[in-house]
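Omission of a single protein chain aside, the complex is shown with its protein chains in their original locations.
Coming up: chain A.
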Amino acid sequence: MATFATDKDLSIHVQKDVQLGVDNFFATTRTQDKVGQNGLPLTPATTEITLLHPDLCDYVEIVKGKHDRLFVIFEYHNDNFGKLYSQSEDENTHILSVSIDEIRKWAFQILNALSYLNDNNIIHHNLAPHNILNVKLADYGFFYMTGEGADVDFPIGYPHYLPPEAIYKSESPYSSGKIDVWSIGVIFAELFTSSLFWEGNDKDIEKIFTSLWKLQLLGKNQEDEEVWDSSSVCQLGINEAIVKFLQGTSSEEEDPQYVEFRQFIRACLESQLLDIDEDNNPVITTANNNHDNKMTTKENDVLYGIPLSQIYYFWKLAGGDVESELAKRGLLLSTPPIERIPRTVKVFDGKEEGTSKDTAFLFSDTIYTLSLKELRQRLEVATGPNREPFEWDTDYFLVVDTDDMNFLRVSLFSELLREYPTSRDEIIHHAKVDIPPFLRGKIWAAILGVMGDYQTVYDAYDKEAEQENATDRQIDVDVPRCHQYHQLLSSPVGHEKLRRLLKCFVTANSKLLVYWQGLDSLCAPFLTLNFNDEALTFNCLQTFIPKFLKDVFLFDNSAVIQEYLAVFRHLLSFHDPELSSHLNKIGYLPDLYAIPWFLTLFTHVFPLDKTYHLWDKLLVGPSSLPLFAGISILRQLRDVLLKSEFNECLTVFSESFPEVDIEKCIQSALSMCKVTPPSVIFRVHDPNSQPHHQSKDEEFQVADHPNQRWWEQPIPVEVKKSELAPRISLKDLVKLKNYVLVIDTRGEEEFNRGHFPLSFNVNPAHLDYVAQTLRQQKKKYHIVLAKRGDSGPQFANDLVNACFPRVAVLTGGIDVMRVDAAEGVPVCSCRPVKNNVPGSKNNKEFPITISKCKKNLMKRE
């Protein structure tokens, strides 16, 4: 099955009359920061509602505006139950009568939705006719996201539709789905009887409260008897028509359907005593999903079939901003600054002066819709018939940053993601150009190859298991420090999720990997992109680590890290010998600054927005790309570093990470990567590294490893660390052909006996004198060929210090050429041409000889 087939950001469903609605309210201002564990303050709640149900309106986004105002953007439909209510001139409300049949259809959907909410421990608490949109529930997350009303300074819910227990909460917090069942009962009763539940002027909230109180007492006193049959009900201010209906004394014919419906409503309204289970209720078992399809979006509409979250994304891209949009329309009620003087002034008689925040401004239940007109116009131009079709394959380096292009990119990726995993190769192909931020989380997952039922995989792990020793505590102290400038990560929900993910990671890898500080940062990009899909986040992390950070989180990772840093130093020498030489001279080694870079692949040093950008490229690039990114960073700061001594260098990266141009960094990393032979980047712990091929040549066998030739033995990490320049394989050397200068440091005799075609033979001690001649060859690569056990690496160090670019030592020296003649380079045994260069006059070796091979045996192709 396609992995993302049902994803709400991707799935195509024809929306009926769909619009973007906006709600806004103020969060309570906290006078005192609550302090969490370890003395770190808790940050105000930000919650995303992640429920998906066909009978619920999707939440699209929650945005924090100025002055703690929150904007909630959700799916909105113009058709709502509120439309059935109308106010006449005499201020009386009239309700269009609705038949039992009609109500039954709706009830099925609504109760379905409520049952789903109940399963997810969410209480609507805010039901009212205008919140039932086209028979989909809206605003159901309000009570939940405000911490059951605790985070806002105003009451939630409409008293007309709330049961007694919601108003008169008992000592223990009494919140349950039964509250919503009551509300539904009241709404249906109103629709059926065409009269409001509460009689008279419904603005008199106090009267309603009093009645609810009495009703509650009545319910308590008449345990066995039916409350609604009691005659006292008539004196509670409930409309006569409603009471008659409930008591069965109205003039309606007593047909069975009617009786059943009445019982259903009564059951709803005795929610305190009765549990409603729609399965057992005959009234609503007849499912009927025939919707009114009049409002279906037309097929020729540009927005047809586009998921709502995408529409909102495009709306924002086209310059939309909820706060300014509502402000422009004059819909934001706010107090002018002059009136916002705090009421802290105390006059001597104890009176407080100043204005308090008017609670009426804290919340408005009016839902505004965002205008999509402008967006439609833009997209019609973007996708119009006059537009040249975009050629994806040819325009690889095209800058993809215009909104129009973004729209096309999102459409393309949506289509590909719906077909994932079949389309994985194609996704990777297009992702190399650019990844649209809106779908980044899923595109990354697709690139990483997360597939199958990842939810089940995640669910199967124990995320609460206690971990060994200090791991739990370490996770607990790291989570509240991880990228806390980010709204989601700083929220209590974000903390909870990150903690669960990290614990799950430890459990899932308990045999091999452990929690290292920094793993939290590494998890952050995945979590923020897939905040609503913990299982996807986890599976991304699980596939990402073996690919890019293999063995880095081993209990003992020192060999892995040391090798990584050694290769990093080699690559720096290879691409910037001057900088490498300088840093080496002052003792500024990668161990001192680069561990957090590579352990977290830069998530610990860059803010998330930069990390996303960098990872977009890392994910589709070779596993060595992070090394090159590190070199690019050093090179961006090379002027400062070259001028600095040890202490100043350290401060460059320690105090706060310097400004780095990520785009340039990526470009330069990619171009360095392209000209770096694979053997130069080789790491034993690189998951993509090729195992050494075995040989049977006795001449070069190593005693302990009869199947390995001496140069095939892994180089100990201490040796790697002591060398400035990397090693190169013969295979790679041959590919460099005309760009390479092979410098042979063996004795003259040996050189004469056999050498690399076109190579130079110099005495390593004479570098100072021959350097100029070597430079004049203007070769891009400088490869040292030395004897086994000879000082080849030392000479390579000298070359780096003399700023020769791209210096490497040929692995296996002349021996490898003799064995691997198949690589295409026969050992040349010509008589080399001798050149003399002036040496030092005090030196007895004057003049100094350079032997050159003149035979180009490589030319045959």
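The definition used in the following text is that a contact is a pair of C-beta atoms (placed from the backbone, for glycine too) under 8 Å apart; a residue touches a chain by one contact, two chains touch by 3 or more; residues count from 1.
In this text, contacts and distances are computed from a predicted model.
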Item to check | Chain left out of the displayed complex - its UniProt protein name, from "Small ribosomal subunit protein mS29", "Phosphatidylinositol N-acetylglucosaminyltransferase subunit H", "8681_t:CDS:1" or "Bardet-Biedl syndrome 1 N-terminal domain-containing protein" | outcome: "8681_t:CDS:1"
Checklist outcome for this item: Checked against the full complex, the residue among A:Q484, A:Q636, A:Q667 or A:N835 that touches the missing chain is A:Q484
Next on the checklist: Please identify which residue in A:S230, A:Q517 or A:N752 touches the non-displayed chain.
Outcome noted: A:Q517
Checklist outcome for this item: Per the whole complex, from A:K178, A:K316 or A:H604 the residue touching the absent chain is A:H604
Item to check | Contact with the hidden chain (one of A:P256, A:G330 or A:G789) | outcome: A:G789
Item to check | Residues of chain A (touch criterion as defined above) contacting the omitted chain | outcome: 35, 38-41, 469-470, 473-474, 477-478, 480-485, 490, 514, 516-518, 520-521, 555, 558, 586-587, 589, 591-593, 595-596, 599-600, 604, 640, 645-648, 650-652, 654-655, 658, 710-711, 713, 715-716, 718-719, 721-723, 727, 784-793, 809-813
